[in-house]
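Structure below; questions to follow.
Of the protein chains in this complex, all but one are displayed in their positions.
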Amino acid sequence: MVNKVQHPELNHPKRTGHPVLRFLSTYVFATDHKIIGLQFLFSSLFWFAVGGMLAMAIRWQLAFPWSDMPIFGPTLFASEGGQIPGTFYNMLFTMHATIMIFFVIIPILSGAFGNYLIPLMIGAEDMAFPRLNMFSYWFMWPAFACMILSFTLPGFGPTSGWTAYPTLSLIAGDAQNLWILGLIFVGISSMMGSINYMTTILQMRAPGMHMFRMPMTVWAMFITAILQAFALPVLTAALFMQLSDRLLATGFFAPESIVVNNSITISGGGEPLLWQHLFWFYSHPAVYIMILPAMGMVSDILSCFARKPLFGYRPMIYSLIAIAGLGFVVWGHHMFVSGMNRILAISFMVSTMLIALPSGIKVFNWLGTLWGGRLFLTTPMLFSIGFVSMFIIGGLSGIVMAAPPVDIQIHDTYFIVAHFHYVLFGASVLGVMGAIYYWYPKMFGRKMNETMGKLHFILTFIFLNGTFFPMHFLGARGFPRRYADAYRFEEFQDLLPLNQFITLCAFLMGAAQLVFLINFFGSLIWGPKADRNPWHANTLEWSAPSPPPHGNFDFQPTVYRGPYEYSHPERSVDYWPQTEPPP
Amino acid sequence: MEILRGIKTGKLKTVRHVLLQFICLLGLIVILIIMTGCNPSPEPQFRFNRVALLKQEKNDLAEGERFSNAYQSEIGDILTALYGTPNEPRFPFLLGEEDPAHDVLSLNNLQLAAGPVAADRLEKTAGLYREHCSHCHGITGDGAGGTAASLEPYPRDFRLGKFKFKSTPLRRMPTNDDLTRILKNGIPGTAMPSFRTLPDNEIAALVDYVKYLTIRGQHERRLIAELSNLDNAPILDFKLLADADEEGQPIDEEMKAENTETFEAQLYTVVGEYLAEDIIPRWVDPDDEISEVNNAPAGFQSKHPAHSALLQTGKDLFYGKANCVQCHGETGLGDGQTANYDDWTNDWLKTIGVDVNQPATYQDFMMAGALHPRPIRPRNLRTPIFRGGNLPSDVYRRIANGIEGTPMPSSPTLTTDEIWALVSYVKSLPFEDQGSPENELPVNDRIVD
Amino acid sequence: MQKSFLFAVVSLCFISSPLLSDDGWGSLKGNIVVEGAVPAISKEKIDKDQASCLSDKEAPNDDNLLVGAGGELKDAFIMMYRKGSDPIPAIHPSYEEAKKKPVVLDNQDCRFVPHAVFVQTGQTLELRNSDDVGHNCHIITFNNEENVNLAKKDSVNITFSDADKTPGNVVCDIHKWMDAIILVRDEPYAAITKADGTFEIKNIPAGTWKFQFWHKKTGFMKKLDVPNYKVGKIKADIEVTIKDGETLDLGKLTLPATSIKKK
Partner (left out) sequence: MNRFWSILFCLVPILGTATFVMAAWGLPPFQGAWLPKNYSVAGETIDHLFYLLNWISAVIFIGTGAVIGWVLWKYDHRRRDQASYFSHNTQLEIVWTIIPAIILIFIAFYQMNSWAETKMIRPTISQNGQTINKPPMVLVMAKRFGWEFHYAGPDGLIETQDDDYIENELVLPVGTDVVLQLETRDVIHSFFVPQLRVKQDIVPGMKQFIWFRGTDIAEMDIACTELCGWGHYTMKGRLRLVSQKDYNLWLTERRAMQTPAMDPDDPETPQVLEERLP
């Protein structure tokens, strides 16, 4: 990367500037997609810390059951000698999952990076509907409020799991209502976001930016937006149904008047499995909502730092589309032993097996991208390779579970926990981290510290495997998830040391995030200034100033080629920005 | 966002300032968390029976008057001296090795059951009660653990010294076997689960601990009931043992002897009369009190047509002499009498001035820790499982002895054969032919579970 | 400290034995009257077995507060007040005979008759049912509990072994409005006021004793005005001296109506 390209903007007409805005309209009631993106980013990082603390508390209980829990214990449960009750443990994992899924991964991928990158990468000034965009962030706040309020209700929050299966969720405490409301707000927010993304991507591309010249990130965001737009209404509807079951005694999800505690709790006439179908009809696509954007971003990062075109650009896009399409018809594999029709399990098994195919193709294509490249192992690159490596593990354990007979043994055990943490933490979070390191210079005009970044990576990578890999063994053994204390079962008593090892790794992994925290906030001030294109990348956002002003580009970008023209043999420099006119 | 503005405008000083503030704030929070979080938790304490105290106040004192707080702490001190704390239980074996209380419970068992949970150790040495029981029954055994309010029926408050399902008659304590059986079988139809999977020694320890909490609770109630006798004097006046009076003058021998006698009398009331004479003897050898279950008549529960006479007798009794229909209802659904309360509720609900229809009249009891009064429902006999056990002998005892603490009466006037006929009929009820003319089953047989 | 007093208990177990009086016997009598406007008496709500329970076609009055035209208070208890360490009074021989006779608590027209009973420990209490419907007789006091099923026209005898400090309740769980009051004592020195508000306790051993006054609607009658005596603020007790062969007439004891609880 010795050679420099002449800055292309000199050849383009200047854009008329956007008006300078006051503080409130710049940072609080912002309609600028970049500020909204950063708002999402900071909120998500805050919730990431909260969710992480909850995870630490879960691990504490599993390693040292019922012992005096630090921080929570003495403060909240003084009369019990610091011992947490079973409901509190249920609250911990319910809120951990809810926060991590709905307040961290989805908002940080779609909300933060989707908002920040889509207009920049397609050469637009802003989103198609800036005000709708603003609302999509501000609708997160009622959701935040609901979640925080729910902590203050008896039981310290909702306790029926993030899956909220009736009839347990129907008889759960009042915190469940707030939980449902919170998710409905999140749903509305995502809905607004996804409409915005689809419109922006379809309507506001710069001249020359054909669909097949869009970077993988934009493609992934586009597919994700479609998934959200079509799957989320189902969840929102289901949540409203549950809410009305709870508050209006409608009875969608209870088969007969359920008698709990010897009094009629909720009227009947419904079907608990209906919820499961509706829930997983959203939540399985949600799994892809939580991974596809990361896949897109990782594709871009890999190609950039391998200095090589992305291998199989079109197959990558087709496999994204295939994953999204198949994603709608595989929800039943969460329900093999749920009591649904057992013949139906077979068709879901087949579709699940099929969805492994496009996922596999993506992995092979990433490997093909790396093959024969000229690898610069920067922090974002390491995180991206980590993403691929962890996604392979998560994907393979997915195939094991997709076989219904095997799923009998490992369903609802720690094998599942291991699987989805490999996908969601191992893959998605590593992808997010890579993206943060990669686009940080564009966002803040400064670079993050590479050494600390690498330290952050290696610690996270080692301890993440130390945490989640042994969970496979726990799961094979049948160690059930959501147990506050499985050691009262003779079967699982000898698994305590393994759990303590996992907890140790988890704590260290949590501590490793402090390195990131310091690096992130420290670099805001002390980081070296970054120029427009520090990574010598091709995509459009790198031709805008760092950080881009309101209105993004100081010229009207025109696109002449695809995004992955690295190391073109006919060029003296190893990259060829999309905006650079052909010679 | 402040930070971002700083970066954009290049005002690095402000940014650093903000960041420094941010870091200081973070540090402060961390220090606070460490200070609160790393303090070891305070040791849990037995909760004082404030409901009983309030009841005593309402019954004995003029409106608005309260017993002196000193009473509460003194009773607490006496109980702690005698019974220890949840982490370190003690028991007053007054007569040393020969004390009859040794037949009731053993200190080793108490230690196994008391203390913080030790579930992470494979060989358990403590903490059984808090691991298995205190969620519902509370650390004090007051039936007001964390989940209690959401359970129906409420978990048992041991302190009243009443047990429902036992083989002994009313006002006699349950035998070890009775308590063990409850622990092993659970109480179907309630939240009380079965602890069959625990080893026998742990169950024995829990049984002893339940007795310990019961005796402690009974003793506490006794002491509280004693309060109004005291005219503001301490329950145990240790000043009586002093060698000098308040002004430092030595007390003469005669006076001292008298003082000592008074003190011993006080002590005798507190420990001897209440505990040794009153509470403990009821617990010693309850096996001698087990009420006999007489032989069943031949043909009990047989499907042989010749024996249907027994069922018919039972049915006649049910609707006639045995009064069952009055509470359990025409169809046996338990809907005959639905507005009674059990003794644990009546204990304070019957206080003068309390009206169950006007929550304002018992608000102070709620504040003191009483659970919201809920009517006790007669059993729905249309379900095949009975709380006190499904064996014919279990049902026999329920009918013959009644159920302590509930409106279910004993039936001293029924003969053995009559009771057996009733048992037979009651056990056949859930499976009764629906075409049977007199007792058609309503569609929803789960109204009262 | 704890050890020493436990040791003391061990060493002094079971001290007191009944004291016999050589000084003769006397009586105590009086008349309790309510002063002021008595709360309105409510009708019972008869919601079960109307055929048998509403024999005179009209719901009966609540019988927990029966006050005569001149304020005479029925069913108030006058009972001896002893602390745990006070001596047990001697028992007059006439009571030995009386104790052999059972006390009857009848169920008539779904009412307990009488409304207030006093029974000694060891004495037989005959629970009788004169009605055409079944009842149960559920007795709950601080120290005693009995719950007996009574078929129609049936009767059951029970005895109590433990004395109580205060009267307890008798209820029929089947017919919620049915209630009565029961006092169980070791000594026979207690009385229940009659419809004219009078009471008399005979053959009390001569000496100084404490007596206390109780009514279901007031609890201990702390506001009771006993001429020439000071009523204890907590236990509503007066200290009287009984002299041989004499009847101590307390006269007209007045109770302000305000101290009667509404419920």
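In this document, chain identifiers A, B and C correspond to the written order of the chains, with residue numbering beginning at 1 in each.
In this text, a contact is a pair of C-beta atoms (placed from the backbone, for glycine too) under 8 Å apart; a residue touches a chain by one contact, two chains touch by 3 or more.
Nothing here was measured: the structure is a model prediction, and the numbers come from that model.
Across the whole complex, the hidden chain's contacts among the shown chains comprise A, B.
Set against the missing chain, the residues A:Leu132, A:Met204 or A:Leu498 yield one that touches it, A:Leu498.
Interface note for the absent chain: among A:Gly111, A:Pro272, A:Pro380 or A:Gly510, the touching residue is A:Pro272. Across the entire complex, the residue among A:Thr250, A:Ser338 or A:Gln556 in touch with the chain not shown is A:Ser338.
Listed residues B:Tyr268, B:Phe318 or B:Tyr396: the one in touch with the omitted chain is B:Tyr396. The missing chain, though absent from the display, is touched by one residue of A:Ala486, A:Cys505 or A:Leu524; that residue is A:Ala486. Across A:Ile106, A:Leu235 or A:Val388, the residue that sits in touch with the chain not pictured is A:Val388.
In the full complex, subunit B touches the omitted chain through residues 132, 135, 147, 185-186, 188, 191, 193-197, 293, 295-304, 307, 384-385, 390-393, 396, 420, 427-428, 430-431. Although one chain is not displayed, subunit A still touches it through residues 85-87, 90, 159-161, 163, 165-168, 171, 254-256, 258-260, 268, 271-273, 306-315, 337-339, 342-343, 345-346, 349-350, 353-354, 356-357, 360-361, 363-365, 367-368, 370-377, 382, 385-386, 388-389, 392-393, 396-397, 399-400, 403-406, 408-409, 411-413, 458, 461, 465, 469-470, 472-474, 476-478, 480-486, 488-492, 494-495, 497-498, 564, 566-569, 574.
Criterion: only the chains that are shown with their structure count from here on.
Shown here, the protein chains touch in a chain-like sequence that does not close on itself. Of all chains shown, B has the CA centroid lying nearest to the centroid of every protein CA atom. Each chain's centre was taken as the mean of its CA atoms, and the one lying most distant from subunit C is A.
Subunit B and subunit C have CA centres that are 29 Å apart. Rounded to a whole number, the gap between the C-alpha centres of subunit A and subunit B is 49 angstrom. Between the Cα centres of subunit A and subunit C there is a gap of 75 Å. In subunit A, no residue reaches two or more other chains under the touch definition. For subunit C in complex with subunit B, the residues that touch the partner chain are 1-2, 5-6, 8-10, 12-15, 48, 83-85, 133-138, 140, 142, 144-152, 154, 156, 165-166, 169, 173-174, 176, 216-220, 222, 232-235, 261-263. Contacts from subunit A toward subunit B in the complex involve residues 23, 26-28, 38-39, 63-68, 70-75, 77-83, 85-87, 256-257, 259, 261-264, 444-446, 485, 487-488, 493, 496, 521, 524-525, 547. Taken together, the subunit B residues at the contact with subunit A in this complex read 1, 3-5, 7-8, 12, 15-16, 19, 22, 33, 36-45, 87, 116-120, 122, 127, 130-131, 134-135, 139, 146-147, 150-153, 189-191, 377, 444, 446-449.
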